[in-house]
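First, the structure itself, so that you have it in front of you.
Removed from the display is one protein chain of the complex; every other protein chain stays in position.
Just so it is clear, A, B and C label the chains in written order, and each chain counts residues from 1 on its own.
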Amino acid sequence: MTAQLTAPAPAPDTERFARGAALLRARELGIGVAIVLVFVATTISNHAFANAHSIQQLLTGAALIALLGVGETMVIVTRNVDLSVGSVVGLSAYIVGDVFKHHSGFPVLLGYVLGIVIGAVIGSINGLITVVTRVPSLVVTLAMLYIVRGVDGVIVNGKTIDPAAIPKSFTEVGYRTFLGVPWLAIIVAVVVAVVGYAMRSFRASRDLYAIGSNPEAASLAGIPAGRRVFTAFLISGALAGFAGSLFLALHAQIDVTGGNGYELTVVSAVVVGGVAIFGGSGTVLGAALGALLLNTINQALVAAKISSFWNEAIAGGLLLAAIAFDRWLGLRVARSLQSAQGAHRDA
Amino acid sequence: MNHPVGKEPLLVLEKAAKRFGAVRALEDGSVTLHPGEAHALLGENGAGKSTLVKILAGVHQPDSGRLVIGGTPVVLSGPAASRAAGVSIIYQEPTLFPDLTVAENIFMGRQPRRAGRRIDRTAMNKAAVAVFERLGVQLDPQRQARGLSVADQQIVEIAKALSLDAKVLVMDEPTAALTSVEVERLFDVMRTLREQGAAVLFISHRIEEVLASCQRVTIMRDGRFVSTAPIEEVTADSIIRSMVGRELGALFPKTETDPGETVLEVDHLTREGVFEDISFSVRRGEIVALAGLVGAGRSEVARAIFGIDRRTSGTVRVNGRSLRNGAPAAAMAAGVALVPEDRRQQGLVMDMGIDRNVALASLGRLGRFGLIRRGSERDLASTWADRLQLKFGRMKNEVSTLSGGNQQKVVLGKWLARGPSLLIIDEPTRGIDVGTKAEVHRILDGLVSDGMAVLMISSELPEVLGMADRVLVLHEGRITAELSRAEADEDSIMRAATGYAAVAS
Amino acid sequence: MTPDITTKPSETVSYRGADDGGQPLWRKLVRWETALVFVLIAVLIFGSAKESGFLDGTNFFYISLNMGEIAIMALPLTLIVMTGEIDLSVASMLGLSGTVMGSLFHDGWSVWAAMAAALLVGAAGGALNGLLVAKMGLPSIAVTIGTLTLFRGLAEIVLAPRTITGFPISLTKIGVVPVQGTKIAWSALIFLVLAIIFGVVLHATALGRSIVAIGLQPEAARFSGVRVDRIKFGLYVVSGVFCALAGILFTLKNSSVSYDAGTGLELNVVAIVLLGGVSIFGGRGTVIGVVLAVVIVGCLQQALTQMGVQPEVQNIVTGSLLLVSVLVPNSGELVRRIRARRRRGPVPAA
């Protein structure tokens, strides 16, 4: 415990670590490269694509899915899944809109808070049922998807919230830019940055990874798995509710279809972003980039004058490619570690 | 060897009992730990040691009994409560988070923090390095735990327990996978801890380790407390007698047989990164034992022979016919049976009935066109239940309701029902009470007398010595010794298993 | 030396209560299927109390007509869930096979050849799922969310924005008239025949026994010589083929097909399988339970529609049923845990 230890950070075999970290970072980098490639390829086929406006649109279009992806990542990391997010977006967007419609002068900021609260309530129901009854979250949130959508339908009952009902200051978030960057993208980027940092830097958030990585070991380590998983669902719900408010701000109108089918898009984005569907690893940044990649492809198809009928097939193929790639990478890393170890042992 | 007199005991467990369904895992678990002592807990597999450990860990709550820590009676509601009470555990099987770094594994839930309650990674990594220093090992604290060798995993576990600075440190067979240098280091650490006033509960199968490093020894048998004595008052022989409860001879009935023609021939079998260049053969009417430390690759060799894992190279021949790689069904058709190591996960479908479990390996023979005749299924099961003297309520009962020994008989029945010519049996008596143990040994002996070839893997040296006609010792994936029944003894096997001497044979 | 700290299957066990030795007590006393029969009777009484014509033959025909394809897709899914996997791509495969059949028919193929092609597409799609799940070992939920999107996307490429009509009337009449001399729709009759076959396979054959073993303890199954990969692969192919069959029937029933046929039905199919008492963890479940669930959902939907209940409320009912169907079997676990907590009592400070 002498000189070696007092030296700052560097560990015994820094080199090996560097390789491991590089692999981890490679995922985010890889998606970033993919986004750029799609962008460049599209620009080549249609020069008009490369302009500030397009980029703004790419960011705005991906924002909501990226925001949902943040919460979904927190849940999936614990080896659970939240399929109710799409329904939550629809419900919270409509209720917030309805409040604006019937209470003109309702504080704009409270509109966002209301959305978050609605989402948090549903998220906590998801979490409570999953944790207390130990029914798999896939089933719980699938049921909630139905139930919340049903409740939404009963409340909406064929009505719409028209743009005129929504305060201009509320919808500003949907289109204003700051130094050329859409506010919506800034908000989501801040959420990604904050949650991303938190997921690295706090004990409770590391617990989430531990729970997903090895539930048995987590309970042996005395991690309050129930409370943590509950919190993950709560935050996922709250972010979905927030996304509902932003949905309303962006579109300035809402009927019963809002948010329909988002759940699968979000899960796809998250998995494409490198979050392991069985928990334990993945980052919020990756999930957000996954959402951006999917949206970039969607818009690129239109811009490249390819029929938008290709969107879905490409999204599906991409998801399959992503998980297959992850498995391949995992096997390769395991193999290289093993042979390195063998060599180390033999020496 | 200071006697812990007069001092208030740190931890007292009295008459703890725990059952799981019909299985009595622990009937009278009692142990008293004083500050500054290393206390050995000995007993055969299935004696209830692991259950006792899990009670101390807060994983299981005893059905009855009393636990006093530091003079206060406590009820441990979970692992967190146990840790809060100052108890730290090193489990037999490492429980790591594969996706997290080594340092995080050590400090999970107690990561060092800096301003704003944020985790201080630099401090954490430093602290991890410091712990490794104490253990005298080099391990990168920032690498992922995924892919660590079993020994390295165990080192991380030990580092985790050390870093807790616990009052009571429980080690459940921590040395099984370690090299002797690492073991020495561990003992040094134990000594330091004791000097600081901590108590260590040490569980091991290596009696000489216990004699060398502990002050008192508690012996358990069949879920019950047998005795506690200062180390000076016991000998290896007396310990073994108390553990087993009878003379060794009765445990290992061994009929002398003349081995017949070769059944199994393994040639240059290799699975990259796991084991290498394994060659041996097993003949009719003999038991060949595969011995070695945990993680030496014994079970993996068996899995590769049976086709559960694919081999990288080499050949396996049974009765002269070469086996297809990675195809258990082909191995079964050739007459191979495998009674696996992990009964609950691999051997049995715990939630299925006895009859269905017995039939599971013989489904194709129970009727025509894939249809199963319930009648023939039940006949098959009751035939084998009779022959193996299975104790059970009803044939339909789930096997999870049976005791460990009877579960093992179901697994045996399942495979014997196929009439195999080669039986591979991995840890034949792990977690089985002594009475049934002898029964299993008698069954094995009978099978060999009738001309079956048996490949046995066992971590229990008495079992290896008592049952095997030949012993192959594995060390880190290679065969380091082949010993005849006459040559094999504890010393020769352990030397080969730890890779010290290439034992002349 | 093998890296054996990677995810072990045993870890999921913690969710079903590793040490409680099987099912809760009440589950042993009351079989799930018995409970379903009572629920069905309740639904029938409820329906006929509210609607006079509820129990008549025409209504029976309608119910069987509405549920036929969903029910057919539920059968292979039952077996897949029994092995502990899932297939969310079923409804997309229904759409894709209908699309293929429709577009080939439109291009002048004979309707029979078009149907055969649709079945082949079903087998190919199932093989893709099977390859990724069984051979590559990828998580089935992620894989089939991927193929859900992929299959639907392929259908869109092939057919959108067209709608194909004009199938031979001799075939499309299956959507209008019941099987001669009965009050049952053709698709439902096919379902019943298939249900018997699937029931026999699951409950009385070596294959069925292997499926149960895979679901309960995959490793033990492998160690007993069960060809886990091959069986899973086969089940996905079977699922693909029967979803294609459902797609054909769906197309003929509606005498038309567009790329979005059957969108969203996967959730109904999954809900029915789970309501039928098939454990999402695999290993537990019966075909008769699934058949009962089909009938219950069909009757309930028809009753609610005829009562003029808002369709949104039906969503709530479906969701609640799904939740209840998993909550009730787990209630034993819940009670046990609450009791355990009470027994432990407060923890004194150490």
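Simple rule for what comes next: a contact is a pair of C-beta atoms (placed from the backbone, for glycine too) under 8 Å apart; a residue touches a chain by one contact, two chains touch by 3 or more.
Here, contacts and distances are computed from a predicted model.
Novice: What protein name does the UniProt record of the undisplayed chain give, "Multicomponent Na+:H+ antiporter subunit C", "Quinol oxidase subunit 3", "Oxidoreductase" or "Monosaccharide ABC transporter substrate-binding protein, CUT2 family"?
Specialist: "Monosaccharide ABC transporter substrate-binding protein, CUT2 family"
Novice: Just to confirm, in the complete assembly, which displayed chains does the hidden chain contact?
Specialist: A, C
Novice: Of A:V108, A:I187, A:A204 or A:A304, which sits in contact with the chain we cannot see?
Specialist: Touching the chain that is not displayed is residue A:A304.
Novice: In the whole complex, what residues of chain A lie against the chain that is missing from view?
Specialist: Those residues of chain A that touch the unshown chain are 46, 48-49, 51, 53-54, 57, 60-61, 64, 149, 153, 156-160, 162-164, 171, 174-176, 247, 250-258, 260, 295, 298-305, 308-309.
Novice: By the contact criterion defined above, which parts of chain C meet the unshown chain? Give residue numbers in ascending order.
Specialist: Against the missing chain, chain C presents residues 51, 53, 58-59, 62, 65-66, 156, 160-163, 165-166, 169, 172-173, 175-177, 250, 253-264, 301-302, 305-306, 308, 310-312, 314-315.
FYI, only the chains that are shown with their structure count from here on.
Novice: Using C-alpha centres only, name the chain that sits farthest from chain A.
Specialist: B
Novice: I want to compare two interfaces, A-C and B-C. Which one has more contacting C-beta pairs?
Specialist: Comparing A-C with B-C, the pair joined by more C-beta contacts is A-C.
Novice: What is the distance in Å between the mean C-alpha positions of chain A and chain C?
Specialist: That gives a centre separation of 29 Å.
Novice: If you look at chain A, which of its residues touch at least two other chains?
Specialist: As it turns out, chain A has residues touching two or more other chains at 214, 216, 219, 280, 334, 337-338, 341-342, 345.
Novice: For chain C, what residues touch not just one other chain but two or more?
Specialist: 1, 3, 5-7, 10
Novice: Write out the stretch or stretches of chain C touching chain B in their complex.
Specialist: 1-10, 19, 21-22, 200, 204-207, 209-210, 212-213, 216-217, 219-227, 283-284, 340-341, 343-345, 347-348, 350
Novice: Flag every residue of chain C that touches chain A in the complex, lowest number first.
Specialist: 1, 3, 5-7, 10-11, 14-17, 86, 132, 136-139, 141-143, 145-154, 156-157, 160, 267, 270-271, 274, 280-281, 310-320, 322-323, 326-327, 330-331, 333-334
Novice: Which bits of chain A are touching chain B when the two form their complex?
Specialist: For this pair, the touching residues of chain A are 1, 4-5, 8-9, 11-14, 16-17, 20-21, 200-203, 206-207, 209-210, 212-214, 216-224, 276, 280-281, 333-335, 337-339, 341-342, 345.
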